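Note that one protein chain of the assembly has been removed; the remaining protein chains are unaltered in position.
The letters A, B and C name the chains in turn, as written, and every chain counts its residues from 1.
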Amino acid sequence: MESLIGLLIGAPLLGAAVLLVGGRRLDRVGHLLATLLAAVSFVLAVVLFLDLLGEESEARTLHQHLFTWVPVADFQADVAFRLDPLSMTFVLLITSVGTLIHLYSIGYMEHDERRRRFFAYLNLFLGAMLLLVLADNYLLLYVGWEGVGLASFLLIGFWQHKPSAATAAKKAFIVNRVGDVGLSIAILLMFTTFGTFAFEPVLENASGASEATLTGIGLMLLLAACGKSAQVPLQSWLGDAMEGPTPVSALIHAATMVTAGVYLITRSGAVFDAAPDAQTVVVVVGAVTLLFGAIVGCAKDDIKKALAGSTMSQIGYMMLAAGLGPIGYVFAIMHLVTHGFFKAGLFLGAGSVMHGMNDEVDMRRYGGLRKHMPITFATFGLAYLAIIGFPYLSGFFSKDEIIYAGFSKGGTEGWILGGVMLLGAALTAYYMTRIMLLTFFGEKRWQPDASGHEPHPHESPLTMTIPMIILAFGSVGAGFFFDLNENFVHWLEPVTGLEHGDSPVAHGTVGIAATAVMVLGVAGAWWQYGRRPVPAVAPQGRFLTRAARRDLLQDDFNHAAFVRPGNYLTRGLVYLDHKLVDGVVNGTAAAFGGASGRLRRVQNGFARSYAVSMFGGAVLLVAATLLMRAV
Amino acid sequence: MNPGELQAPVIEWAALSPSLIVFGAAIIGVLIEAFAPRSVRYTAEVVLGALALVSAFAAVVVLASDGHATSEAQVAGMGSLAVDGPALFLQGVILLVGLVGVFLFAERRLEPAAHGAAVDSFAAQPAAVPGGPAEREAVKAGHTTTEIFPLLLFAIGGMLLFPMANDLLVLFIALEVLSLPLYLLCALARRRRLLSQEAALKYFLLGAFASAFLLFGIAMLYGYAGTVSYSGIADVVSGDPASVNPGLAATMGNDALLLIGGAMITMGLLFKVGAVPFHMWTPDVYQGAPTPVTGFMAAATKVAAFGALLRLLYVVLPGLRWDWEPVLWGVAIASMVAGAVIAITQTDVKRLLAYSSIAHAGFILAGVVAVTEDGVSSVLFYLAAYSFVTLGAFAVVTLVRDAGGEATHLSKWAGLGRRSPLLAAVFALFLLAFAGIPLTSGFSGKFAVFRAAADAGAMGLVIVGVLASAVAAFFYVRVIVLMFFSEPKADGPSVVIPSPLTMSVVALAAAVTVVLGVAPQFFLDLASDAGMFVR
Amino acid sequence: MSPENYLYLAALLFTLGACGVLLRRNAIVVFMCVELMLNAANLALVTFSRMHGNLDGQIMAFFVMVVAAAEVVVGLAIIVTVYRSRHSASVDDASLMKL
């Protein structure tokens, strides 16, 4: 059974390699091959899942050791995998959503001449993501971690001819690299502390290390997680990443890759549990991002960027939950899974809308699309209800649990966290309703595009709608299924542990409060966008609105704080290198040249002056000899 | 022995055969000039010169293999000449250089034939006024100056004596015998005769000035020791005047006389090797003299003069080591630095090589300063290596010509590597050897000298030497850049295909440069066997 | 008279000669000054010979005279050639080569 793990990762990687190396010959079958291999992965995942279910809940762990990777003295890195319920959960999410999105992309990318490459990159992503969640040590995880970064880079910049896409891709990679430094340093710290960086020995011995070290490791892991999961302060890339094709946004920047940070923190739970300061920081980051993303999501007119803000915000929930420790891990993951379904559904819906609207992304130019795209409307609508936490749909269960866990933190902190999350829930309802209203309701507002083509909204082909439908089912039912008999909790408990906090607010009360704020948010949105026609051009808005449209000035800040000084520094150094470092060298050469030119003039051509030099030399020689004797 | 009875001098004919052969040949050469018809003089002189030098070299080899360089080293000629390792080694080098020099002198394919007669690089009628009717007539008649060959042989003879000189008298005579012919040779260029004559004038006046110093130094040393014999002076210096009349001990041993005299003699020799600050004649003379003469002079004079200097310092003045060592340090450093630095901005190939020779004099002095047997043999090796590189380089210079004769201005060498890659490559090899790049003879020599200096504790000298080498590398490299990386100019010079004579010179020099760089062991052995001076 | 006085005279002559070389322009005169220096050396040699009571110095002096004569031949030949081509015997005029 273990050997299937390697196969699971290998299938999509093989696909990527074949498609990239194979070249144009594979243009006609590439997408099918890639989808098939994704499906193979999914089937293998299911087989492994059934196998795990067959085991006792404590024995649900599979190991596979492929080969020794880097052996240098004490530094022993292996290519080895670990499949336990936590990674299994991810594997199932990744392969299922991944396969669906492969399927969807067949239709979505039908007219793109570089479709084969697109599928190769998708397969590459799948392989790397699986490697990330299946690795049994941090170094191998790092490989997957950067691998998904690479795939994300390639896919965001897939339409490279657009400078904005290329810039966004670069930005994503570099911001992630900043996070990766965190992961690097964390691994370095682990190695110097534990002499290893494999999960088991590190996590089992974590309590033996000093708290300062663990806090350091934790903070560095958090930095990594911030980069990958677009958490404040490394959140700036996610909005721009929407330049990529929509299936990519659905798969990578909503359902799977961006949640890797949550995986990392959950996986390293033992470290965080022993480092409360680091946990606090995780919680703070989660809370800040939760609000940050929500506010940005409220202001964006670009449908995908609005959804991206939402993604950030939802991951903020997960982060916050993961920061709470064993109270929250399970629910962080649960929200992660449900979010994977409904957010993928939302993005696919958005993609479907764009597909029918000549790739228009400005929601102010949609309106009334429900009549033109009934399936899209229905599936999008269901996912919408799931995310705003409509009772008994997926989001309701997972989000309520997190809010409850926040209250359970106890004391002032509990109240603050709970309050923030309720506020976030209201905002979620607000911005999602706004999207819904702007897109599917109201009057049609579309106009001819630059080339004069009037869009003719139409429903998307079957390859696109089927995945949407399936995801809609997931959005509706997953939460309920997980909550049934606490299925999910029992499944993950052996890995993450579970604690029941002591909440000052009853579980039911939280549910009611959440529903109430949800209704409030919906109402607010309707008040603003449902009652009256929406202007096709955005009003100027107040300062907060304008700031939110500019992603709360994050780019301006980064630009002022890093980019511009960096540019000056670089330019200054180039100047210095030329003038100073090289200048010293050239100056030395010039000095010799100058000395040469001057000394050369002594040779003036007059024999008598030569004789003077000789005479002087003789005198010197004699004098020096005598002087030597005198001394 | 009755007083008043004349004691016949004992002359070791065999041991002195190399120089005797050369002098004999020189005299025959003069006779040929006097009596043989003009048409056969050239052939006769060249054959005579070559034969004489080859047989003299053979004599040197025989002497060396008989052990005269090592166990059988002796003082000959009534104590005035030394036949020992350094002398024989340097004689061998000088003879080879001289032989090759004959080839260069005899080259007649470079100059365009004057009215049907092949001519060499020397003036048709040296006494004639440049550009005057007499000269035109001489050129028209196809006259050549075959007197150069006996002059050359006399100079070589003097050079053979110079490192052998074991008393001050021979030192002075040898100096003059080698110098006087060279003064004349410098004046004999066929082209640019004004420059040639100017070179001769400067060389002559300064040379005479320097030899006056040397002579006065000799007088003082004689005054100090009461003898002109090296060993006698050395005995006095080391405080053992047993062989001298004890009654006169009071007038002897005046240290001021010793120090001043020693310094002045040293100065005279330093002039010949072209060390700073007695170097100023070098660039002018090297530039003005006919290039074959420059090549010969640069190589052979330096060898001979360093031989004499070594013997003087090692045999006569070792007791004064602490006095002259720091002074020579200074001279060595000044030569290395000044030679290398001034060369950077030179624009004439021959002047460039002149400054380079000044810098090399400094490097060799570093080995001289070591005052060890290793030091001697390293200097011997360096001299052998250096002389061939120099000769080869000047031989190449004779080949690069345009309408006005040799194109010595560096700008004209631009792109030579494109036109004649092989020649340029050979010249580059010589330049790299000058620069001391490994796998060339220059490196082996430099390493030997520096190691000897360091061994003797002169690490400071080594460091300065190393830095000066770096500066020197700059201008060698500049020439290479010019030859290979610049576009050839339309009116640039062309490379003349020479006769086998010059060709063999270049080939031999290149071969020696490579062999001494890659497999120098045999020659190092020779040099180190030859490292002992006889007293 | 103490023989040392001859030495002082020799030194004086030598210095005079050297100064002449440095100061005079005419090549012939410069050359004569060199001869003066050689002869100063000769004087010193002979004096020392007398002081030491051996003949080495005197023999040396004879050799020097011969050499000086040879030098005159060569020197005058060169100077005359130069004079004929330049119509000037000034040492300073012969300064085409420099730097």
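Going forward, contacts are C-beta pairs under 8 Å (C-beta built on N, C-alpha and C of every residue); 3 or more make two chains touch, one makes a residue touch a chain.
The definition used in the following text is that contacts and distances are computed from a predicted model.
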Check your understanding: Between "NADH-quinone oxidoreductase subunit M", "Xylose transport system permease protein XylH", "Sugar ABC transporter ATP-binding protein" or "Sarcosine oxidase, delta subunit family", which matches the UniProt record of the unshown chain?
Key -> "NADH-quinone oxidoreductase subunit M"
Exercise for review: Indicate each shown chain that the hidden chain touches within the full complex.
Suggested key: A, B
Study note, to complete from the structure: By the document's definition of touch, the residue of A:209, A:238 or A:470 touching the omitted chain is A:209
Exercise for review: Tell me where the left-out chain touches subunit B, residue by residue.
Suggested key: 417-421, 432, 435-439, 443-444, 447-448, 450-451, 454-455, 459, 462-463, 466-467, 469-470, 473-474, 477-478, 480-481, 484-487, 519-521, 524-525, 528
Review point. Taking the full complex into account, what residues of subunit A touch the chain not shown?
Key: 20, 23, 67-75, 79, 114, 139, 142-143, 145-147, 150, 153, 157, 160-163, 165-167, 169-170, 173-174, 177-178, 180-181, 184-185, 187-189, 191-196, 205, 208-210, 213, 566, 569-571, 573-574, 577, 581-582, 585, 589
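To be clear about the criterion, only the chains that are shown with their structure count from here on.
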Point to revise | Chain whose Cα centroid lies at the greatest distance from that of subunit C | key: A
Point to revise | Two chains sharing the most C-beta contacts | key: B-C
Review point. Subunit A to subunit B: how many Å between their CA centres?
Key: 79
Practice item. Starting from the mean Cα coordinates of subunit B and subunit C, work out the distance between those two points in Å. Key: 24
Study note, to complete from the structure: By the touch definition above, subunit B meets two or more other chains at residues 201-202, 205, 209, 213, 283-284
Practice item. Hunt down the residues of subunit C that sit against at least two other chains at once, touch-wise. Key: 18, 21, 30, 91, 94-98
Practice item. Flag every residue of subunit B that touches subunit A in the complex, lowest number first. Key: 201-202, 205-206, 209-210, 213, 255-256, 259-260, 262-264, 266-267, 271, 276-278, 280-281, 283-284, 322-324, 326-327, 330-331, 338, 341-346, 471, 474
Practice item. Show which residues of subunit A lie in contact with subunit C when the two form their complex. Key: 600-601, 603-608, 611-612, 615
Exercise for review: Would you pull the subunit A residues touching subunit B in the complex into a rising list?
Suggested key: 589, 592-593, 595-597, 599-600, 602-603, 605, 607, 609-611, 613-614, 616-618, 620-622, 624-626, 628-629
